[in-house]
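Left out: one protein chain. Kept in place: all the others.
Think of it as A and B in the order they're written, each chain with its own count starting at 1.
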Amino acid sequence: MNGVTELKGLQPSKSYRPSVMSRLKRDRWLYILLLPGLLYFLIFKYVPMWGVLLAFKNYQPYSGFIKSAWVGIDHFRLFFSNPEFYMLLRNTLLLSFYNLLFFFPAPIILALLLNEVRIMLFKRAVQTMIYVPHFISMVIVASMTYLFLTTNGGPVNELLFSYTGNKIEFLASPDWFRPIIILQTIWKECGWGTIIFLAALASVDVEQYEAAIMDGANRWRQMWHITLPSIRSTIIILLILRLGNVLENGFEQIYLLLNPLNRSVAEVFDTYVYFMGITQGAFSYSTAVGLFKSVVGVIFVVGANYLAKRFGQSGLY
Amino acid sequence: MAKTYRTVPGTVFDVSNYIFLTLFALAAVVPFIFIISGSFATDAEITKRAVFLIPKTFTLAAYEFIFSTSTVSKSIGVSIYITVVGTVINLFFTITMAYALARRSLMGRNVVLNMVIFTMLFSGGMIPTYLVIRELHLLDTYWALMLPGAISAFNLIIIKNFFQELPPGLEEAAKIDGCSEIGLLWRIALPLSMPVIATFTLFYAVGHWNDFFASLLYINDPTKWPLQVLLRQIVLLSQAAAGDLSMMDPDFVKPPDQSIKMAVIVVGTVPILCVYPFLQKHFAKGVLLGSVKG
Partner (left out) sequence: MHQSRKRMKRLTALLLTFVMSAAMLAACSGSGSSGGNSGNTNKNTEPPAASTNAPAETEKPLDPLKINIMLPIFKTNYPKDDSPVAAELEKLTNTDIHFEWVPNASYTDKFNITLASGKLPTIIYVPDVKSPSFVNAAKDGAFWEIGPYLKDYKNLSGANEVILNNSSVDGKNYGIYRGRNLARNGIYFRQDWLDQVGLPVPETIDDFYNMLKAFKEQDPDQNGKPDTYGMVLVKWTGQWASGFDVMKLWFGAPNKWGVKDGSLVPEFQTEEYMEALRFMKKLYDEKLINQDFAIMDSGIWTDPIVNNQAGVIVDVVDGAARVDDRIHAALAAEGKDQPDVHYMNVTGGVKGADGQLRVLPTSGFAGMLAIPKSAVKTEEELKRVLTFIDQLSEPELQTLLNFGIEGTHYTLEDDYIVRNTDTVLIESEVEGLNQMLTFIPQDMAKTVKQTPLRIKQTELMLENIQYIVGNPAEPFISQVYTEKGAQLDNIINDARIKFIVGQTDEAGFKAAVDLWLKSGGTDLVNEMNQLYAATK
């Protein structure tokens, strides 16, 4: 659809393909541009990569890497044989899934709605306001959630009580835990999440709208045929990348809301590793769990990318 | 936007849209207003009333306290320095690499892309990275806060994708006119991608401003602490974070007043909120404006 077509695809025989040397020469400036970033990745990402091997050792900071004992897959064995493993997996996946289902579309919808606003002052004001929650630290958000929802004088329950004579233990109930997390995330990150979509929307060719109007398209059709497709590739990329983090849950948010009464739904891999770390000394074990999460993430990313390509989208590459 | 081309204002959709957006914006901003109000009140009032819009006991005591020593002011300076210089570094590294990788015909492109994506999923961890910083003698310098995060792979990929979607015709046309690669990048690709660049400038800047963990690890000299380190100290201290309560022998360490906590939050958030309006004009540019047909 767009982008430069591969030369290789058009050439019928090898003799027309430019040689390696000539390609290097032709693109030499590109390689120069590539160099700083490449160096960055090598030095700061790949050199420390040996840390991944900590998952197979019993790493103690003082002893260092070499002297720490190899334990092979012991950490993994401990991890998978944990009787709560399935509960953790279920909680982690469900929370991630709900997040994808409810939170992921929210900034998109909000961006589209904002896009329809014609009074610039209003639009700018709203935009600035909805970014604010992103900057408020999670610790404060948790305090606010508590103040808001507590049965001990919190406004929501007071209202409920005056209308129905009952109070709901939002914070202590397993049933409310996931909705509260999702609502918190939406409140906190939805506004911020619109930025990237609004940027994409800003790149849409104005002429397309003009042509559509002339063809008699109303606003819904315009949105469906022009606006949405223009951000489609952004949405897909974000979705694929999000799937790479399928087992990530935002540790701090959950940790702050976690308590013995909702633990059955609230405890996820991240909090589990944290509590293990307190008794365990963290490194090796959390590296092992992190490795597990990464491997699962790779599977999802590759799978999602493949699917995207199958449906004719651009994917990661 | 194509504002003059839409149907007559005042439809049901528009009205509900405006109402909904107003409500959402208010829900987003009101808690922060409570925090601002709290920062101008006395601790006693906060204990009594928890949340309020207008403080009955208006006082600047919290702010006076915060700025009474140079610690906080200096840390704001540090944060600003790191944010500005750090973001420039980010943009340099990210844009050059993204542009290069956007060229599908580049040999070795996919290998590099795989490498990049790999780092999004696998990472060495805190201690190995720390050791690298140490070997490079960057400990206790600002570079340690700006280099390790120079490129976010996520940002890189998205910017690359945006570059990829620029019409190829542009590139050919410019080359015919004798433009170099770098010239292409600087004079054509960048201006056309301003909304995206502005977006990621904002993302990187906010990332620097909000970061505290890197400083905790790499910076030993307290005069080099950015604002967020101090902010977190105060907020966590008054939350009596689990386990740390044992460290807080009451007569040794008195938790700060709630109002001070709120004032610190305000001080830590307002500066970065001011950045957005400056970048706003770049977000709205209608870009291609018919530069290439077909």
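Just so it is clear, contacts are C-beta pairs under 8 Å (C-beta built on N, C-alpha and C of every residue); 3 or more make two chains touch, one makes a residue touch a chain.
Just so you know, these numbers come straight off a predicted model, no measurement behind them.
Trainee: Of A:19, A:152 or A:166, which one is in contact with the hidden chain?
Mentor: With A:19, A:152 or A:166 as choices, the missing chain is touched by A:152.
Trainee: Write down which of B:14, B:43, B:165 or B:181 is the residue touching the left-out chain.
Mentor: Here the residue in touch with the unshown chain is B:43.
Trainee: Touching the left-out chain: which of B:72, B:89, B:166 or B:198?
Mentor: Among B:72, B:89, B:166 or B:198, only B:72 touches the chain that is not shown.
Trainee: Using the touch definition up top, pick the residue from A:23, A:118, A:219 or A:263 that touches the left-out chain.
Mentor: Here the residue in touch with the unshown chain is A:263.
Trainee: In terms of residues, what is the contact footprint of the unshown chain on chain A?
Mentor: Its contact residues with the unshown chain are 42, 46-50, 53, 60-67, 78, 82-84, 142-143, 146, 150-152, 169, 171-172, 259-261, 263, 272, 275-276, 278-283.
Trainee: Quickly run down the residues of chain B that touch the omitted chain.
Mentor: 42-45, 47-48, 57, 65, 68-69, 71-72, 110-111, 114-115, 118, 126-128, 130-131, 134-135, 213, 216-217, 220, 222, 225, 229-230, 232-234, 236-254, 256
Simple rule for what comes next: only the chains that are shown with their structure count from here on.
Trainee: Quick check: how many Å separate the C-alpha centres of chain A and chain B?
Mentor: Result: the chain centres lie 16 Å from each other.
Trainee: Going by the contact rule set out above, which residues of chain A touch chain B in the complex?
Mentor: For chain A paired with chain B, touching residues are 2-7, 20, 23-24, 27, 29-31, 33-34, 36-38, 40-41, 43-52, 54, 61, 110, 113-118, 122, 124-137, 139-140, 143-144, 147, 187, 191, 195-196, 198-200, 202-207, 209-210, 213, 218-219, 233-234, 237-238, 241, 244, 283, 287, 290-291, 294, 297-298, 301, 314, 316-317.
Trainee: Please name which positions on chain B make contact with chain A in the complex.
Mentor: 1-3, 5-7, 9, 13-14, 17-18, 20-22, 24-29, 31-32, 35, 50-51, 92-94, 96-97, 99-101, 103-107, 110, 112-113, 115-117, 119-125, 127-129, 131-132, 136, 147-148, 150-151, 154, 156-158, 161-162, 164-165, 167-168, 171, 180-182, 185, 195-196, 198-199, 202-203, 206, 210, 231-232, 235-236, 239, 265, 269, 272-273, 276-277, 280, 283-290
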